[in-house]
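Below: one structure, written as structure tokens.
The other protein chains are all here in position, but one chain of the complex has been omitted.
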Amino acid sequence: MRRRQLLALGGLTAFAAACGDGESSADEVQLQFMYWGSTFEQKAVEKMLQAYEKANSGTKVKPLFTPDEYDVKLNTLVASGSVPDVGYIPMAMSYRLAEQGKLVNLHPYLDKYPQLKGYLSDAYLWYGKDQLHGVATANEIELLWYSKSAIAAAGIAAPPALAASAWTWDDLVQNAYKLTIDQNGRHPDESGFDPKQVRQFGISSSITYAAAWYGFLRSNGADFADTAGTKCLLDAPEAIEVFQNLQDLIYKHRVAPGPGQLAATGDDVPGTNILLKTKRVAMVVDGHWSLLDMNESKTDYGIGVLPKYDTPFTTSQVAGASGVFAGSKHVEEAIELFAFHIDPQHVDLYQQGLWMPQERKYYEDQAAIDSWTKNDSHPPEFRTAVVDYARDHGVADLRGRLKNLSAINSDVLTPALQEIETGKRSAAEVLKEAAPKISAKMQGWHHRQEI
Amino acid sequence: MKKRNLLLYLALIAGAVPTLLPFVWLIRSALMQDSQMFIAPPQWIPEPFQWSNFTEALTAQPFGRYFVNTVVIAVINVLGTVLTCSVAAFSFSRLRWRGRNVVFAVLLSSVMLPYAVTLIPTFVMWQELGALNSIIPLTLPSWFAGAGGGVFNVFLLRQFFLTIPFELDEAAYIDGASPWRVFWLIVMPLSKPAIIVVTIFTFIGVWNDFLGPLLYLNDEEKYTLSLGLASFQSIYITQWGYLMAASAAVIAPIIALFFFLQRYFIEGVTLTGIKN
Partner (left out) sequence: MAALSGQRRLERRWGYFMAVPAVLGFVIFTAGPMVASFVFSLTDWQIGGTPAFVGVDNYTALADDELFWKSLTATTYYTLGAVPLALIIAFAVAMLLNQRVRGLPVWRTIFYLPTLVPAIANVVLWIWIFNPDFGLLNSLLRQGGLPTGMWIYDEAMAVPSLIIMSTWGFGNTMVIFLAGLQGVPQHLYEAVSVDGGGPWHRFRHVTVPMMTPTIFYTLVVGVIGTFQVFSQAYVMTEGGPNNATLFYVYYLFRVAFRESEMGYASALAWVLFMIIMLVTFLLFRNARRWVYYEMAGAR
């Protein structure tokens, strides 16, 4: 092809080669680890990599830190055949790469590396029978965060930290009324309430972010798709009820912010810690990862479990994937590094409150639980509101389970949910129209199996 | 005359208010704690002044090294772009040759195709040339009239060259000058403002380029300022105070550059002199 012709430009090539850098010596094992993250995570990951090098002399790990546009860079590396050895992979890409044979099937290695066998069953990412391409990088679940002082000022009981005593949806709405205050100190159920000048909203729970509502959906006995994964069930009455309730928070009860009211759009939201600290919102549904920011900004926060319809549920495994890339010259070392990079013994991010472990023992064994939660970053209610809640009431996020979800999301689901969010049409109208369109794009659930 | 001046200053002030807004916003945000930054309605005076945003942000990443790396790439690009783009523009504007307009049209077409679909083949090309993880892919094209995006510069200079009276060239040719002499001694000196524009755009373009360094550089010690800035934002956390402070610091040099270079936009003294 053209490439060959270009090579004819010998002088240029020589010039380029002279300026490019040489690779490492022969007998040393050289691995490349590709990842994203803030400077905070960058420090923790670099420390982990150094620890790995120390524990495995003769092995060098080159970090490939990619702060943004991760999928552009990874796609380019895949297309040009220069993938790293181990790395994070956006969930939307990981299954495809696995099916294309670009990721190592870890299943044959499970016996050799028993650590790989001990993860939560929802953490494993299967692309076929006995075909395992990776693990979600961290476990993350959705929680009900609240401002302690706002709750105290309203004179209500804090959201329960125990799943068994979770609020019902009606409890949530009632309490949200008491927590919503306009500039004149009026609540939404008082006459003269000014919905354009709300000082403090009672609750914020995203309509467009699937992880925020998937737990509610399951709790109400609904699901996104049928068992075959080819028919969208968002037009079922139970599903419509969940979304209508979310819309009603904004437009009927006026206890939740509508689009734009939090000065937020897309990814550029002020963090949940800031919303609670400034009391723009009293309660927010957001992921466990907020814990790090809460502590860093010294927010006066508390953690509750989500409200329930029937059985309490929360979305878990809200994270990207990690995997080992095929073509690595040192597959075994790469797998060791893979296990190492999600081992709470070597990564500070668990104790600091950004990540939750994937190994089952960190939810079951008291000493193991203490090893990551007994510290200043984790409040007393963490044990029941997060550890027990994740273990007993987590349902894995759709991103790791439903095929073709990223196209479904961007082409049909997100625009439809935005319509619900803007309040122009009822949830029933929007979802009845969207569900068949989503069904047309569905390709089934991903394979699942127990270890 | 007085009244005209008054109107002029009023217009300047009226225009300066909205144009200063983004900058003032950036500076106030850079000096705030994250929790104050998002208070509604917004506040303008930091309380307290969070000067530590600057010190902490600028030490969170090796910004000194990133600065040097970025300047090196920018300077190489500016030199290459100015030199080769003006040579090409001279050919496309003041020399008559067959097929000139067709060639120009083909060159211009290269900026009409979204980069998203040429990115991977371009990357593969540099890979085959063994130039990955070096600044070659980020600099070498600029020495070929900026290849790709640089065509805008050729076009810009061409338009400016076309406004210079052709009698000047003709007189020089009669005196036996070569086209190169006409280019170098007549057209270039008369086109200072346009060359300054190309310099500013190229420099700022490199300064803000994110995707290029992201794709072609792998070692952190080779990273540029824009990559350093991006690391304050991630899917879980955005360190707003640091992000704003570092952003303010990063644009300071280009503000200074513009302030320094805009002086060349002085009424065309040169032209009037020659005409007489």
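Letters are used for the chains, namely A and B, taken in the order the chains are written, and counting of residues starts over at 1 for each.
As a convention for this text, a contact is a pair of C-beta atoms (placed from the backbone, for glycine too) under 8 Å apart; a residue touches a chain by one contact, two chains touch by 3 or more.
Keep in mind that what you see is a predicted model, and the values were worked out from it rather than measured.
Although it is not drawn here, the omitted chain touches the following shown chains in the complete assembly: A, B. Of the candidate positions B:S91, B:Q127, B:N218 or B:S231, contact with the hidden chain is made by B:S91.
Only one of A:Q50, A:Q100 or A:S121 touches the chain withheld from this view, namely A:Q100. Of the listed positions B:L31, B:L156, B:I186 or B:V206, the one in contact with the omitted chain in the full complex is B:L156.
Residues of subunit B that touch the chain left out of view are 5, 8-9, 11-12, 15-16, 18-23, 25-26, 29, 37, 40-42, 84-85, 87-88, 90-98, 100-101, 103, 106-114, 116-122, 125, 141, 143-148, 150-152, 154-156, 159-160, 162-166, 173, 178-180, 183, 190, 193-194, 196-197, 200-201, 204, 208, 229, 233, 240, 243-244, 247, 250-251, 254-255, 258-259, 262-263, 265-268, 271-272, 275-276. Where subunit A meets the omitted chain, the residues involved are 1-3, 5-6, 9, 12, 71-72, 75, 78-79, 92-93, 96-97, 100, 102, 196-198, 258-261, 263-268, 406-407, 410-411, 414-416, 418-419, 421-422.
Everything that follows uses one rule, which is that only the chains that are shown with their structure count from here on.
The residues of subunit B lying in touch with subunit A in their complex are 33-35, 37-40, 60-61, 119-121, 123-136, 140, 210-211, 214-215, 218-220, 227, 230-240, 242.
Listing the residues of subunit A that touch subunit B in their complex gives 2-3, 6-7, 12-13, 15-17, 19-21, 36-42, 62-69, 72-73, 75-76, 79-80, 82, 263, 267-268, 270-271, 273-275, 277-278, 280, 287, 289, 292-293, 297, 320, 354.
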